[in-house]
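This structure is in structure tokens; I'll ask about it shortly.
Only one protein chain is missing; all other protein chains are in place.
Chain nomenclature is as follows: A and B, assigned in order of appearance, with residue numbering initiated at 1 for each chain independently.
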Amino acid sequence: MKPMPFDYARAKDVPDALAALADADAGARVMAGGQSLVPMLNLRLATFPRVVDISKIAELRERSESADAVTLGACVTHGEIEDGEAPEPAAGLMRHVAAGIAYRAVRNRGTIGGSASLADASADWVTTLLALGARFIGRGPDGEREIAAPDMFLGPYFTAMTDQELLVRIVVPKTSRDATWGYYKVTRRSGEYGLSIGAVILDPAREHASVVLGAASRTPLACTAAAAALRGAPRWTEALETALRTAIAEDLARAERPFEPHEAIMVETTILRAAAQALGVS
Amino acid sequence: MKVSFTLNGDPITADVEPRTSLADLVRGEHRCTSVHLGCEHGVCGACTVLIDGKIARSCITLAVSLDGAMVTTLEGLADDALMARLREAFRTHHGLQCGYCTPGMLITAHDLIRRKGALAEAELRQGLAGNICRCTGYAGIVAAVAAAMDEHETTKSAASIAAE
Partner (left out) sequence: MAAPSAPPALAAIEAPRPGCIGDRVLRNEDARFLAGHGEYLADLDIPGTREIAFLRSPVAHARIRSIDMPPGAEGRVFLLKDLGDIHPVRAVLTTPGFRGSDYPALAADTVRFVGEPIAICLGATRAAAEDLAQEIVVDFDELPPVVEIEQALDPASPSLHGWPDNICFVSTPGGGEVDAAAKAAAVTVTREFRMARQCVVSLEGRGVLAYWDRRLQELVVYSSTQQPHVIRTVLAKLIGVPEHQLRVVAPDVGGGFGVKNNLQQEEVAIAALARRLKFPIRWVEDRREHLIASPQAREHRVRLTAHADARGKILGLEAEAVVNAGAYSIWPWSAAMEANMVAGILTGPYAIDAYKGRGVTVVSNKAPLGPYRGVGRPSACFTLERLVDEIAAKVGREPHELRIDNMVRPEQMPYRTVTGKLFDSGDYAESVRQVAAMIDVPAVRARQARQNGTGPRRIGLGFASYTEQTAHGTDEWIARGLTEVFGYETATVRFTPDGKLIIEAAIQNHGQGLETTLAQVAAQELGVDPADVVVRHGDTAVSPYGMGTFASRSMVMAGGAVGRASRQLGEKVKRIAAHLLQVKPADVTLANNCAVAGARSVPLKSVTDAAFLHPENLPAGEDPCLDETTTFQPLSGTGAFAYATHAVVVEVDTGTGLVEILDYAVAHDCGTMVNPMIVEGQVQGGVAQGIGNALLEESPYDSGGQPLASTFADYLVPGAPEVPTVRIAHLETPSPFTAYGIKGMGEGGAIAAPAAILNAVNDALRPLGVELNETPITPKRILTALHDARTERAR
């Protein structure tokens, strides 16, 4: 199980990387942590003539914080977020999510930008960043552009970015201080990708709630009806649960395909439990 | 393609194809055969090593990407006190059978103890979740890591009391 031959180049900065990507015929592919790319290469599921390593580009490793957002360079690792070596925008949600991705040895190299760029429908960051309303900053031959989360993830392994663009950073809006969240990931074996992920953020100070269902369909599903049911809800009640179930059914009906009965049970559970957790019930 | 890094304390320079994994490089020319390959796609943990002091999968790390890095395999931890304690605990608690998962398990446990100190059993098991053992059913491994963790915590607190 060894890759096909390829060339390797280490980009020293973003322009260097963009130059490598500019020549479409060269078939270059960037590598961040390599934690998804190298397994694919090993399995010969993917082959690229040229791999451009962006993991050491200083700009992509930067992280900063402003009054209303946290900005993470694309090559910040899951492990760094887990360890609090990056500012936390969402009352601990990002740290929690990071700690639940794969295993520590993978988290030490895998990056948030790599995850977002790969756009595996089951990936934790894809769901989480959508729930947080993150913005993705891509840079290409024509300069920078910003892509809002709902426009970013177009399908499994398919984002709004072009092959000539590099994801350089991710801007995550801060929640207010007393915002709460719930994150519920169903896996059969710990550390694996989720079968279903529910992410719920409740920010009463901003009268905002967001609910995203991940992993269960081709792209994460923004559950707007569930979010509406949760907005302003002070605590978990039976009435709320009933309302939520109805709302979830409404949201699921908008998915690109009908859920099989067993899937419907699981995804409903996932969202309900994430919501309950956000309201302090576990 | 040339790459230079430190392997178990020794500077090395290797001329490898870019597709060569770190595991294949250190196992081959440098005979660090404690690094085992159980899947080559990042799941089983048998190939776990330290890169710049952090655990990583050597099967899905390209050797050429490690210019200037510091790589440590189990061979490089022969004289490490915590690792000696872990080896002893693995033997006492029957934490190994065929031995194939063992080096990766030891390196992961070593990292877990250094990073986390005392852990409840459930967390300890989570910390080992990325290392598959097909033989032992984990009971001996979990007991061994817990014992080494306890001892490590005790000596650490003894040392800090002594320092005061």
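The criterion applied here is as follows: contacts are C-beta pairs under 8 Å (C-beta built on N, C-alpha and C of every residue); 3 or more make two chains touch, one makes a residue touch a chain.
What you see is a predicted model, and the numbers here were worked out from it, not measured in a lab.
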Candidate in contact with the missing chain, chosen from B:L22, B:C101, B:L119 or B:A147: B:C101
Residue of B:R87, B:H110 or B:H152 touching the missing chain in the full complex: B:R87
Touch with the omitted chain, as defined above, among A:G133, A:P156, A:P173 or A:G191: A:G191
Hidden partner chain, residues of chain B it touches: 17, 19-20, 24, 27, 31-41, 43-44, 46, 73-75, 78, 87, 90-92, 94, 96-103, 106, 122, 124-126, 128-143
Contacts of chain A with the absent chain, listed as residue ranges: 1-5, 43-44, 186, 188-193, 195-196, 260-263, 265-266, 268-270, 272-273
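Methods note: only the chains that are shown with their structure count from here on.
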Centroid distance [mean C-alpha coordinates] between chain B and chain A, Å: 29
Of all residues in chain B, those that touch chain A in their complex: 1, 17-19, 21, 24, 40-42, 45, 48, 51, 54-57, 59-62, 64-65, 67, 108, 111-112, 126-127, 129-131
Contacting residues of chain A [partner chain B, same complex]: 1-8, 10, 31, 34-35, 38-39, 41-43, 51, 53, 55, 79, 102-106, 108-109, 189-191
